[in-house]
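Before we start, here is the structure in question, set down as structure tokens.
Incomplete set of chains, arranged as in the complex.
Order of writing sets the chain letters: A and B. Residues in each chain are counted from 1.
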């Protein structure tokens, strides 16, 4: 019964009244809409903090569909998605999981970092991602057929994949796949200014610095600085902190621990704020 | 009790009213029928998305038998196939699994990606796949004898096998085995046109491109492009998307993450749609 008492990391957003802010980079919105219209499942690939989650929230609101977001992790099982019987007041009650709810309510189900989930999860997705579009619920005796409004979106960060954790080709082959990256400079300036409150003209050198940091050669980083960290940095600068220190604790320390690597990043930062 | 509350990935199809579309490549339909008539178990080998599941659905409908499909995964145990006691309303009730149901109802049981299942599953199959054709249900005290109409079909993708996950020779040796591959060009054109709605003449260059992509030398891909992905691509083209972009997000991104490999595939695509 243990797993039935575990807290899962699932967010359910009813049809949004307001469309979350999202600045398109290319025609990703059209592609999403086409996949939605033709009922094709979608895979988003891209680095941490580049805006995948925001993009899905934006599209769900635009299409007027409720959004069911699941952050996948090592212990996430198929039953966490589809549902299970729980003991409530001595009674055994079936409780739909977020995937089942998305199907019943015609919503968008978004499985974030799908490669982290347990293997049986990806298998549940198979009958949902071929022409049958069904979700069999053996326990309740139902076989749900996806309504036209249902859409399945998954994502992962290709930089994380390894032998132990990767999406099986037989699963990947079932998704139309979009590759994401950080937004181009002018778009990122807009985003950072909008989220931090820092003046646009002070954001420009920060984004320029980010571009240089992201393309720095000879530095061994697992990930480069994300748009989110730039927003943090801009907030601290807007609060009056010394820009050099703000950059150090938002653009350097969150990314690495090694003194050499830190020094390499700081050198570039000093060229802007030193 | 946990596993009894897990959602399994099982589809049960009653005797189909309509026979699903399937274009035979060779005499695989005759071979299936012979095995069915002489009560020999069948193993289908072949890559992802080449049509194995559709073939089984087609044959089950043709033979007028209900179909019990199980997508195997890491946590699938013998009891998931044979059945177990569940607590329902304070009572302990035996619930047949899909394998048991297929035997009682004289249906076809199809275990997809059998190498993914746990080892005790394959052992359950042994007394079913020799001349005894029996399924002992220790819990209920029954020993089921397979009716003439029962047939067991399993499948796997030889490209996935490894030391940890492979079918034991003592299991494999119990199955008549058919090797599948992607359909020949003219058949695949027919299928893609039929499933996508894209005009036949626009499908021909797409299938030609697929053939070139599948035989590309010097490219390290876990799997090559499947018929399903070609259908996706054709759908997006039929929706008016730029063919180059449609091909990129259906024939390249779903197959690989590495920039070099993507570029190699894109080069070939540009030769057709550039």
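The working rule: contacts are C-beta pairs under 8 Å (C-beta built on N, C-alpha and C of every residue); 3 or more make two chains touch, one makes a residue touch a chain.
Source: prediction; values computed, not measured.
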Key: Number of identical chains in the entire complex, 2 depicted   = 6
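The working rule: only the chains that are shown with their structure count from here on.
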Remark   = Cα superposition of subunit A onto its copy subunit B, rotation angle rounded to the nearest 5 degrees, comes out at 60
Ask   = In whole angstrom, how far does the Cα centroid of subunit A sit from the Cα centroid of subunit B?
value = 30
Query = In the complex of these two chains, what residues of subunit A are touching subunit B?
reply = 1-4, 27, 31, 34, 37-38, 40, 43, 45, 77-79, 81-85, 92, 118-120, 123-124, 126-127, 130-132, 134, 136-139, 143, 158, 161, 168-170, 172-179
Key: Touching residues (chain side subunit B, partner subunit A) in the complex   = 1-2, 5-12, 48-49, 53, 71-76, 87-89, 113, 116, 157, 160, 195, 222-223, 226, 228-229, 232, 235-236, 239, 241, 245, 249-250, 253-255, 257
